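Every protein chain of the complex appears in place save one, which is left out.
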Amino acid sequence: MANLKELSAKPEALGCGHRLCAGCGAAPVVRQILMASDKPVVIANATGCLEVSTTIFPYTAWNVPWMHNAFENAAATLSGIEAAYNSLKRQGRYDKEVNFVAFGGDGGTYDIGLQSLSGAMERGHDLVYVCYDNGAYMNTGIQRSSATPLGADTTTSPAGEVIPGKRGGRKDLTEIMIAHGIPYAAQVSPAHWNDLITKAKKAFDVKGPAFINALASCNRGWRHDPSDTIAVTRLGVETCFWPLYEVENGKVRVTYKPRDKKPVVEFLKAQGRFRHLFKPENKHLLDEIQAEVDRKWEDLLRREAQAAAGPA
Amino acid sequence: MSGDRLPGWRDLPRGGVILEAGNAREYETGEWRSTIRPKWKPDKCIHCLFCWVYCPDAAIRVENGKMTGIDYRYCKGCGICSKECPVKGKAIEMVPESEATS
Partner (left out) sequence: MSNKVALTGNEAVAYAMRQIDPDVVAAYPITPQTDIVQAFSQFVADGKVKTEFVTVESEHSAMSATVGASAAGARAMTATSSQGLALMWEILYITSSLRLPIVMPVVNRALSAPINIHCDHSDTMGARDAGWIQLYSENAQEAYDNTLQALRIAEHPDVLLPVMVCQDGFITSHALENLVVEDDEFVREWAGPYKPDMALLDLDKPMTIGALDLQDFYFEHKRSEIEAMNNAGRVIRAVGEEYGRKTGRTYGFLEPYRLDDAEIAIVVLSSTAGTARPVVDALRADGIKAGLLKPRMFRPFPAAEIARALEGRKAVAVMDRAEAFSGMGGPLFPEIRSALYDTEKKPIMVNYVFGLGGRNTGTRDIKRVYDELALVAKTGRYDRLVTYLGVRE
């Protein structure tokens, strides 16, 4: 159980004065993830909102070692940093204990960063990769990524006269990571801080690569009031749009089951980017979205039951 | 830094690095607030620290596990703290910026 009082005594890795938007959903993700590390952290950050807004020269909001290289290579960069650490340690030239963590948005992770992420996971580096998934390339002004949900309005998948927003569903990156056979992968939400911090701690402690996918609202791209960031994220979980689960050495565990599974329209109608879906001619899309959410949720529950039952 | 003469190339650290960790604290994002600000009501506060864990800007002041106030130098006025406060009647209320006393 994460103890907020204890955690509040720790120094903040990401300090004040950064220029992320008011109500940015990525910031609580980053703060909560880093709170969970009981060792000093060294960070590699992909290009994107987080990187750009926290390090406008000559200012940095980071109180810890932090590096940005390019857009698609946070995982490769961190692999190199971790390799240097291993090398220096092995030679007796470095004796500190460090947790390595990479941050990338869905753009820099699902799309352009997928290759270097896959390589890092496959090679077994001892690091944690955290994706703050706000479902679009937000830093460049809200363009679709492979993480953008079906029907969402973005500037490169606009809701137009003929096409109602993004075509096709989301890539399931968490499952792709699980397929790499890494020791730990999980989905988290900053609205569920206890679940997030518990999982982040597991990810840091596990030996080998760990992947965390965090639902991060962007009030500009999702179009809701900045004060609703946590509330909308919570709805994402309560509707099972974003299941909170973890896979430890291949074993699935759903860590949060909503007492009353809400219909996904509760999540969608809270956001301007889905407003057009509520036109009568788009009802089939709402049904499609609900069907897919249900399918994945049932699938997760089934896999969890199988895992609990033990080997066949 | 703005307003002063900016450093010449000879005075900059090599490779564009920033050596002073966390110096963004010199950039007071509290100036972004224009219309509303959070107002903390200490007598209602149960010190659950939810506002602290959700604040994107780490602008909730906590000491010894108890909330002590809001750092208006950095608070951007997003209102998450108020929205998430679990106390009936709210221990943090969004009020007009003009009500600021400090």
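Think of it as A and B in the order they're written, each chain with its own count starting at 1.
In the analysis below, contacts are C-beta pairs under 8 Å (C-beta built on N, C-alpha and C of every residue); 3 or more make two chains touch, one makes a residue touch a chain.
Quick caveat, the model's predicted, so the values are computed rather than measured.
Taking the complete complex into account, A:A84 is the one of A:A9, A:A84 or A:I163 that touches the chain left out.
The chain not shown here is touched by just one of A:P65, A:P158, A:G208 or A:P258, and that residue is A:P65. Taking the complete complex into account, residues 40, 42, 44, 51-52, 55-58, 60, 62-70, 72-73, 76-81, 83-88, 90-91, 94, 96, 98, 115-116, 118-119, 122-123 of subunit A touch the chain not shown.
Those residues of subunit B that touch the chain absent from the view are 6-10, 12, 14-19, 21.
We take it that only the chains that are shown with their structure count from here on.
Centroid to centroid, with C-alpha atoms defining each point, subunit A and subunit B lie 24 Å apart. Note for the complex: subunit B touches subunit A at residues 1, 16, 18, 20-29, 32, 48-50, 52-59, 62, 64-65, 71, 73-74, 76-80, 82-84, 94. Per the touch definition, subunit A reaches subunit B in the complex via residues 4-9, 12, 14-28, 31-32, 54-55, 57-64, 190-191, 193, 225-231.
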